[in-house]
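Only one protein chain is missing from this complex, and each of the others stays in its spot.
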Amino acid sequence: MPVPFLGLLLVTPALLVVTLLFIVPLASSITGAFDVDGNFGIGNFQKAFELYSSDIVFTIVIVLLSSVLIGLCSIAIGGYLTLGNNPRAVSILKWLYRWPLFIPFIVVGQILRTFLAKNGLMNSMLMESGILTAAQTISFLDWRGIVIAFVWKQTPFVTLLIAGAMASLDRAMIESARNLGASRLRILVEIILPQVLPTLLVGLILSFVTMMSVLSVPLMINAQSPTMITASMAFRINAYGDYGVANALGVISLMTTSVVAWIHLRQTMREHR
Amino acid sequence: MRKVCYPLVALALTTSPVLAEELTVLTAGDQNMVDYVNEYLGPLFESQNPGTTVRAVGTGPGDAGSQKILERFDAQAQANVGTWDADVAVVHEKFAGPMVEKGYLDAYRGDIENGKLATGANSKMALGTNVDGYVMPMFSSQTALAYNPALVPTPPRSYEELATWAKENPKQFGYNGIKGGASGVSFVMGWIYAFAGDADKLMNGPFEEAETAKWSDAFASLKDFTTNATLTPGNAGTLDMLSRGEISMGPVWVDMFYSWKADGKLPPEMKLVLPAPGMPGQPMHYVIPEKSGHKDLAEKFVNLATSPEVQAEGIVKRFNWYPGIDAQLVQSKLDAATWDKLFTDISPEDLAKNGKSFPIAPYNTAILEAYERQVGN
């Protein structure tokens, strides 16, 4: 059997499931985005941009910012897990960082709402301990709340992936760099990071995609306008029964994530060959 | 395909084969709606109809919950399913119209004994669509302003007073815009009723494009008002901020307000006020899909649910909701103290005068879009 054919055969079952059970239903949504009163048109996109362009920009900025912060936090945690000198601190950290992974997004929305609010648990705790006074408390229930929620929930996911990658690196190179007197930060940035970069990027892309499609976090945390694309999609459907504009927003969201994923895939494919 | 699936299901053992008659109730709304069917109405119905079981499925609060029921019907209609998997559904008023127009519902009200007790106008028209015969109101809900008397000793009695009060107390009033749920929407509708003309026309129609041009001043003042207010994340978000004292007043659904109080999440001294010229309320409707597999049982169920006894004991006494059917019939089943509890904060006169309905669907859409363009952006 020729190899490309065998390969396709092996991929087919997975592709079939996704195609039949998601891409086919999605097709009606995508054509629906171009359906204006029964005719083909881009009216839904015009309306989407007219009413929600600030939401689109807001979403992309928030998700990119969150991705950067998630990347930095997971590098820091993963780096310490790999290079930490104190075994006790390493094992505490290892035990500590994973918890948010197990909390569903809708609950993340709820607990961070009651935690980050002006009179929420965080400010109460800080006031009890005398760090803040009542007048200094502020609410984080806006874009900052969304970013905090995303970073809180997604950092363990990416960390779990890159900590594994870091642990499997060749220790000899790290040790010799150490013996030459390189600082741990330098080892992390110049030796470890380049080697785990592909893993980091995949983790971040999977996070990016997940964050783009979360509805409960913006709904429960962000009261302000603009808000995230998903919240506007929900509003279009629930308030107006308007699937056209909702689907157009969905397509815009899909394009955004596709561009990001495609840039990454092209790069890895070059390496793959 | 079915042949493959059924043994699998049987194997899974979690779905019992339909031996006894099983009545499936889909309900939009909060957890307490599911509790109402599960803890009160379901057991009562089962005891009266031995061999039947009632199971309730909650689809989530707010319009999103009703939308999910509508989408479920859409999917079954498009797939040409012969017998639908829901027997009774509880939906918001706004969704009764589309369901009737799409021909999903059974006109059952004439068939049930208590059908004639639904005397309110809301059982005939739903936001401008004729739904006469297709719906029975479960209860009526109302939006009002919740406030903390410790922080607001004399609450504003009208929208004008509220605007002045909010200016004097910046950020103390909170509402959830229009994207976060209907309590914010309701507040906005009330604002338009108060400052932009003809509430009766908005509520009863007919729709005239020219009417929409009259709102710009009201939206400008609302935008101004909103800069002095706090925006909250959702219906529950308003209650949440009231609960932590971050705002001292905000629009809420009366039924949610009471369940938050009952759950110990609001200070017991919190009160409600319904400002003039009024804020909208809406009924939750019982509907029966045309293609329900257990129509007789479903009719029996709704008949029980809308009997004066159940409306008195379940709706008013247990949950402190306004009855769906003719109020006088319900009142006669209750002692004065229980009945009066319904009107602790909002008197029957205020409710009659200031309890409005939502604008008819085209105005509703136009107002929301105008808000998006003029206030939200």
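We just call them A and B in the order they show up, numbering each chain from 1.
One rule holds for everything that comes next: a residue touches a chain if its C-beta (ideal position, glycine included) is under 8 Å from a C-beta of that chain, and two chains touch if they have at least 3 such contacts.
Throughout what follows, contacts and distances are computed from a predicted model.
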| item | value |
| --- | --- |
| Listed names "Methionine biosynthesis protein MetW", "Acyl carrier protein", "ABC-type spermidine/putrescine transport system permease subunit II" or "Dihydroxyacetone kinase subunit DhaK", matching UniProt entry of the absent chain | "ABC-type spermidine/putrescine transport system permease subunit II" |
| Residue touching the undisplayed chain, where the options are B:E93, B:E211 or B:D240 | B:D240 |
| Touching the absent chain when the full complex is considered, from A:V36, A:L64 or A:A261 | A:A261 |
| Touch list for chain B against the chain that is not drawn | 1-2, 5-6, 8-9, 12, 14-15, 24, 26, 29-31, 34-35, 38-39, 42-43, 55, 57-62, 64-65, 68, 71-72, 74-76, 78-79, 81, 85-86, 148, 234-237, 239-240, 243-245, 256, 260, 263-267 |
| Missing-partner contacts on chain A, residue numbers | 3-4, 6-11, 13-15, 17-26, 28-29, 32, 86, 89, 92-93, 96-112, 114-115, 119, 121-122, 124-125, 127-128, 152, 157, 160-169, 196, 198-199, 201-203, 205-206, 209-210, 212-213, 215-216, 219-220, 229-230, 233-234, 237, 243, 246-247, 249-251, 253-254, 257-258, 261-262, 264-266, 268-269, 271-272 |
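Note that only the chains that are shown with their structure count from here on.
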| item | value |
| --- | --- |
| Approximate Å spacing (C-alpha centroids) for the pair chain A, chain B | 35 |
| Interface residues, chain B side, partner chain A - complex | 62-64, 67, 70, 98, 176-180, 185, 230-234, 237, 240-241, 244-246, 365, 368, 372-373, 376-377 |
| In the complex, chain A residues that touch chain B | 51, 54, 113-114, 117-120, 139, 141, 219-225, 227, 231-232, 234-235, 237-241 |
